[in-house]
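And now, chain A:
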Amino acid sequence: MFDFGDNADYMAMGYAVTGLFLGGMVLWMYLRYRVLGREQDLIDQIEAEERDGKNK
Partner candidate 1 sequence: MTDYSPQRTKILQGVTIAAVVLFIIAIYLDLFWVGPEKTQGEAQRIFYVHLGSFLGSFISFGATVWAGFAYLRTRNVSWDIFGLANVEIGLGFAAITIVTGMTWARPIWNTWWTWEPRLTSVAIMWLAYAAYIMLRSGIEDPERRRRFAAVYGIVAFASVLFTIIIIRVRPDTIHPVVAGPTQADPEGGFSVTGRIRDTLFFNLFTFAVITVVLVWHRIRLENLSQQVQWRKIQVLSEL
Partner candidate 2 sequence: MSETAHSKTDAKPKRTRVARPVTPYWRVVRAVVWKDLRAEVRSREMINSMILFTLMTVMVFSIALELDREARESTVTGVLWVTIVFAGILGLGRSLAAEKDRGSLDALLLAPIDRSALFFGKMIGNLLFVLVIALILMLLLTILFNISLMKPLLLAVVVLGCVGFTTVGTLLSSMSVYARAREAMLPIILMPAVLPVLIFAVRSSAAILEAKPRADWFPDVQLLAVADVLFIAAAYALFDFVVEE
């Protein structure tokens, strides 16, 4: 299956960087989603605490 000929190393390099960059874009977005999700949870928590404080 892997009977690659001339310049196969450069081809591999090209595909590796493509995967790296695409993966980087996806990972970056995923990480930001996670950070935002955590912040949202924190805000929810603070809001809930405040509501409890008012009810007491």
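The rule we apply is simple: a residue touches a chain if its C-beta (ideal position, glycine included) is under 8 Å from a C-beta of that chain, and two chains touch if they have at least 3 such contacts; residues count from 1.
The set was built so that all candidates are chains of the complex that A comes from, given by their letters.
The shown structure was predicted, so the numbers you read here are calculated from the model rather than taken from an experiment.
Novice: Can you tell which one of 1 or 2 makes contact with chain A in this complex?
Specialist: By the stated definition of touch, the match is candidate 1.
Novice: Help me check something: in the complex, which residues belonging to chain A touch candidate 1?
Specialist: 1, 4-8, 10-11, 13-15, 17-18, 21-22, 24-26, 29, 32-33, 36, 39-40, 43, 46-47, 50
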